[in-house]
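Accompanying notes for the structure given below.
Of the protein chains in this complex, all but one are displayed in their positions.
Let's look at subunit A:
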Amino acid sequence: MTTTSSVPAYGRFGGFGGRYVPEALIPALEQLEEVWRKAVVDPEFVGELDRLHRTYTGRPSIITEVPRFAEHCGGARVILKREDLNHTGSHKINNVLGQALLTKRMGKTRVIAETGAGQHGVATATAAALLGLECVVYMGRKDTERQALNVARMRLLGATVVPVDNGSKTLKDAVNEAFRDWVANVATTHYVLGTVTGPHPFPEMVRDFHRIIGVEARQQVLDLVGRLPDAVLACVGGGSNAIGIFHRFIDDRSVRLIGFEAGGEGVASGKHAARFSAGIPGVLHGAFTYVMQDDDGQTVESHSVSAGLDYPSVGPEHAHLLESGRAEYRPVTDDEAMEAFSLLSRTEGILPAIESAHALAGAMKVGRELGRDAVLLVNLSGRGDKDVHTAAEWFGLIGDDGSPRLPDDDGAKGMGEQQ
């Protein structure tokens, strides 16, 4: 398995990617690739997607400079790309609208999706409602509990949510279950994969649907500061928001691309999702990429306070960007992410998704390294509404029974009391 050849093989990024799935799915992947490649050069498809971006999602998403937060980032200028302001509250909608339109073009009537934080499931349920498709979302039992609000949202949108009790009961197991559904129902069903991994053409296709993030942001930063940023920062679960904002900058060699993985309780603890710190190249969910695995090739369970980053593998293009040296990846712990969550909320009045808070914590470190002259562009991939319960528990704002704990209650250590 060569990872250095200059001419990538079909469906690969360097040596990473490929199509490691049961033969039964190959015709569907071939059909998807054909329909997708035709659609993206068809003015009707391009026009329809563009119309939905403008009139439904609310694109272009704005950028916001955050000077009070930046004081905690070594004084560097920090600019947020506001994917949190998209309809449904995250970047996920960019990909889902593209795939939902392709589902129609393929003549399929049913979509399935996996979800971790629930954002991709909500986006898929939304697109299904908009386009009149049947929708089933697989979600690990543990995630249905920590993202209960999003489960209700999906059901209100008309989707069926299936809790998955296998394995670690998180995102990885939801993906397994979605693949099992897909093998059985592929004639009528499209699997709306929610990130830039899986078998070819998903990593490339999902990236292209998210590329708009970086295309917009690059121009917006040029307009605001008159030059390119020194670094572009994003959190990396499967890697879709990161590749979406990175991709337009790949040829801008002066711009550092930095991805932040879930460091959980610390890489040394083993309880994390830092694939690039502790993973080894292997195959999971159809792609050859970095995988957290043991000596026997069994997947190791990941851990993160953030459901959307709690995944033991990562998109193959990120593996290639790492090996080629074009991008860097660093772990951010639960504690660091929650501190950044609290800081952005209190200094700027923006509640970030806990996933995105990993990128904000990254900005605090990178800003201190680069100093006052630096310009950092951070992808704020989602909003924190879905995380209010988790954050309230984390900061002791509610008791075990969910009732509020006020400052004079014994043991409360609310966000307000932290600093």
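Assume contacts are C-beta pairs under 8 Å (C-beta built on N, C-alpha and C of every residue); 3 or more make two chains touch, one makes a residue touch a chain; residues count from 1.
We take it that contacts and distances are computed from a predicted model.
*Asks:* Just by its UniProt name, which of "Tryptophan synthase alpha chain", "Nucleoside ABC transporter ATP-binding protein", "Cytochrome c oxidase subunit 1" or "Multiple sugar transport system permease protein" is the chain not shown in this complex?
*Replies:* Hidden chain, UniProt protein name: "Tryptophan synthase alpha chain".
*Asks:* For the chain left out of this view, which of A:28, A:63, A:258 or A:274 touches it?
*Replies:* Per the contact definition at the top, the residue touching the missing chain is A:28.
*Asks:* Just name the one of A:180, A:227 or A:372 that touches the chain not displayed here.
*Replies:* Residue touching the absent chain, from the options given: A:180.
*Asks:* Sort through A:35, A:291, A:305 or A:319 and give me the one touching the missing partner chain.
*Replies:* Answer from the full complex: A:291 touches the omitted chain.
*Asks:* By the contact definition given up top, give the residues of subunit A that touch the hidden chain.
*Replies:* 1, 18-28, 166-167, 172, 176, 179-180, 183-187, 280, 282-286, 291, 293, 295-299
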